[in-house]
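The complex appears here minus one protein chain, its other protein chains still in place.
Letters A and B name the chains as they come in the text, with residue numbers starting at 1 for each one.
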Amino acid sequence: MAKAAELPLTDAARADARRLRVHGSSWLWVGGGVAFALAALLTGIVVGPAPIGIGAIVESAASNIPFLGLHSHLSASDSAIVWQLRLPRVVLGLLVGAMLSCAGATYQGVFRNPLVDPYLLGVAAGAGLGATLMIAYAPGQAFNGDLLPLAAFAGGCGAVVITYAIGRSSRGTATLVLAGVTVTAFLTAIQTFVQQQHTDTLQAVYSWILGSLDTAGWHDVLLLLPYAGVSAVVLLLHRRVLDVMTLGDEEATALGLNVGRIRVLLVAAATLGTAGAVAVSGLIGFLGIIVPHFVRLVAGSSYRIVLPLSILVGGGFLAFTDVLARTILSPAELPIGVVTAFFGAPFFAVVLRTARGVGP
Amino acid sequence: MTALALRSLSVRLDGSLILDSVDGCVEAGEWVTVIGPNGAGKSTLLRAVAGLVPRLGAVEIAGHTELGRRELARRVALVPQSPALPPAMTVAEYVLLGRTPHLGYFAREGLHDLEIADAALARLDLVELAGRRLGTLSGGEQQRAVLARALAQQAPILLLDEPTNALDVGRGQQALELVDALRREAGLTVLAAMHDLTLAGQYADRLLLLDRGRVVAAGGADDVLTDELIRRHYGASVRVLHDEDGRLVVVPTRRS
Partner (left out) sequence: MKHLFVSLLAALAVGIAASAVSAPAAVKYPHRIISLSPTATEDLFAIGAGKQVIAVDNQSDYPKSAPKTSLSGFTPNVEAVVAYHPDLVVISYSPKGFAGALAKAHVRVLLQPFAVTFKDAYAQMLQLGKVTGHLKEATALVARMKARIAKLVAAVPRKALTVYDELSPDYYSATGASIIGEIFKLFGLENIADAAPGAGSSGAVQLSAEYIVSESPDLIVLADTRCCGTSRATVSARPGWNTISAVKKGAIAVIDDSIASRWGPRLVNFVNAVASALRTTQK
């Protein structure tokens, strides 16, 4: 006999139930996020060292629409700049920013710690080692073709697998985090050693580590898209589950969830996307921490709003940061990791001071 | 009809035996309170029933012994001693979490779930506080939120782990009265672990006295709450009295 406990349901209760649709105002935030991302996209297309007017760009875009009879007046060089250099770069920035922020928010939920970023379990160290090995031992293939991103991707995923093998425990997440620290230290040591043995690779590895979008083309976008897509979809589907996980392992289990399995699934999905992002754009830091926190501060802490908004705000933020990285010292480039850290660090300091009020 | 039966329930943690062949049963609609000194295994007993610790022996819920995690969560609602109350979460969101065992893995709450949660809020007088964040509530309000969440779970068995520990005498009494009222309204079966012997005696139908993992006494308050048993198992000097209306009171007597 499994008679569910009956509660007196009054008509007033039924009518008021809609009040509980907790996210009526959240559509406003999502709209804001979309607008932000779009603004970043447009700014990224229009701004750059080469002076190309907005009108010309619009005309060039519109000339692709049939039956309008519009022709692009851009030179071959300008057209290449806008459509083959700027646009894929902005799109990649949106994708990478979205992915890192989403993964960061997920990790903060899985580990119930507001200070974790998606590199916690060793993705960064593994990808860095993979890239360094590729640059040191197969430099010809490293800079042309897909072997460098592939090596970084494999390294990143491999590191997390090792971390899990060492640190998985039925008693919560502390062991896992410590395993991540251990694996990161170990892989970084190997990477440093390899770099010392091949000092001619130092500059290349260093600039890869700092992160950059400046060699981006449509090719990189297509490379990242499947991983980021799968990862984002899986994580978004788990929004409600993430909210339950904030209660801790015990209570979540008492509510019927298989916490261990969920954790593996979420970490796997987040790692897939993070490794992909790192593989094509190097190590871009701070995004994974600050964007989810910013979203929580303004829009609430339920993952139902934090995840989608992190995706939008994170993508827009990175795209805007990239615009700064390529215009502040134009025509020279600032590594994008520098710009995100430069703006991220003071912001993070503010978050730390107010973090007592808001949890993950 | 036996809602919950424990047969030779044993729990071993970190090498030591916390529960040793515990037998007992709770009838549908009954309130059974587990009492015992510190370390007796009261909390562990509740957690074993909720499926949170590996166990030997059987926990039978309405006749079923091996229930899956979700199925178990639909039948047993646990109100923990120190519930995790994410400070930024609103009361409404928190209570809605109680619907988790009834939802598909990727599913969102439906209208029905919202109605149940809303009813739980109303029953626990939390409607005005629905939009407030948990971190801004008082202890008593937080306790009501946790009860509301358990209620929203619509589980026929309610496990309460030290429900009055963090509450003052007034709030504690209110909480217990509430549980009693819910029990009568909704036909809940209650298994509670409690420290306070007087309150335990006043609210439970039956008591189970646990000491070092074993059941050493079971029965009504008059049978279990005796000077002798309490002295033997708690090492405390008390007198069990009855006031003019026959209510049982356990009075600690200071050895002078």
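Basically, a contact is a pair of C-beta atoms (placed from the backbone, for glycine too) under 8 Å apart; a residue touches a chain by one contact, two chains touch by 3 or more.
Predicted model, so just to flag it, every value in this text is computed and none were measured.
Asks: Which of the visible chains would the unseen chain be in contact with across the whole complex?
Replies: A
Asks: Among A:173, A:212 or A:271, which one is in touch with the chain left out?
Replies: Answering carefully, the residue with contact to the hidden chain is A:212.
Asks: Which listed residue (A:62, A:174 or A:329) would be found touching the missing chain in the intact complex?
Replies: A:329
Asks: Which residue from A:30, A:58, A:81 or A:324 sits in contact with the chain not drawn here?
Replies: A:81
Asks: In the full complex, which residues of chain A touch the absent chain?
Replies: Touch set of chain A with respect to the missing chain: 48-50, 75-78, 80-81, 84-86, 88, 139-144, 196, 199-201, 203-204, 207-208, 212, 214-215, 217-219, 326, 329-333, 335.
Everything below uses one rule, namely that only the chains that are shown with their structure count from here on.
Asks: Tell me, which parts of chain A touch chain B in their complex?
Replies: Those in contact with chain B are residues 1-10, 12-14, 16-22, 237-238, 240-241, 243-244, 246-248, 250-251, 253-258, 296, 300-302, 357-360.
Asks: Taking the complex as given, what residues does chain B use to touch chain A?
Replies: 1, 28, 47, 50-52, 62-63, 69-78, 80, 83-84, 86-90, 92-93, 96-98, 100-101, 103, 105-109, 111, 114-120, 122-123, 127, 130, 135, 151, 153-156, 185-188
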